[in-house]
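Of the protein chains in this complex, one is absent; all others appear in place.
Order of writing sets the chain letters: A and B. Residues in each chain are counted from 1.
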Amino acid sequence: MKFGKVIGTVVSTQKDDNLTGVKLLVIQPLAQDLTPKGPAYIAADATGQAGTGQIVTIVFSADATQAFPQRRIPVDASVVGIVDDCTAARLSQGTR
Amino acid sequence: MQMARVAGTVVSTQKDPKLVGLKLQLVRPLDILTGEDAGRPLVAVDTVGAGIGDVVMIVGGSSARQTDRTASSPVDLAIVSIIDLVEVEGTTVYDRRGFAGEGSQ
Partner (left out) sequence: MYLAKVIGPVVCTVKHPAYEGRTMLLISPIDAPDEYEVAVDYVGAGVGDTVIAGGAPGVAKSVFNLDKAPIKTLIMGIVD
């Protein structure tokens, strides 16, 4: 898993059937010290609860498809956790 | 997943039989925040009926085969949605209806 920050949302009506009801988030990838690193991308929210400003954990490619109960879902990045605390990364979420 | 703009159609007659019936599009990856080109053009299988100029979401790798149309085909990039709206930190960076920022041209 990698760290990312939720910075936005993507809205789409015309899409693969199995993406219906799946929230799409714009993610700023983060380095291990939680500083921005690399270009933003889109991830599907497998927690259903992630929102703008939160630090999340993300899995990719074949692991990303495993995050959803549907048999088939065409996603290559999925949010699987909302980070509360990572002292190693000097994070204190909730204060930001 | 990445944001991309459909730049053209790719036609091929002599191809893997499992690609027959699949629409191939040329897509240009875009930087989500600026809407500018980001990276080389790529060929993607269109599973949602996108048209030239549409801003779409593309999915890569083995995940591209996780659609009903591409499940058993030799593909590694698929268009899986047409993007209506992208909002970043409270600002609309792309709006399909045309009130866009830098995301549309």
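One rule holds in what follows: contacts are C-beta pairs under 8 Å (C-beta built on N, C-alpha and C of every residue); 3 or more make two chains touch, one makes a residue touch a chain.
Since this is a predicted model, take the numbers as computed values, not measurements.
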item: Visible chains that the absent chain touches, using the contact criterion stated earlier; value: A
item: Residue among A:10, A:40 or A:64 touching the omitted chain; value: A:64
item: Positions on subunit A contacted by the hidden chain, ascending; value: 1-3, 31-32, 46-47, 49-50, 57, 59-69, 78, 80-89
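The rule is simple: only the chains that are shown with their structure count from here on.
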item: Distance from the mean Cα position of subunit B to that of subunit A, given in whole angstrom; value: 20
item: Complex contact set, residues of subunit A against subunit B; value: 7-19, 24, 26, 39-44, 52, 61-62, 64-65, 72-77
item: Subunit A partner contacts - residues on subunit B that touch it in the complex; value: 1-3, 31-33, 38, 47-49, 57, 59-64, 66-68, 70-71, 78, 80-90, 93
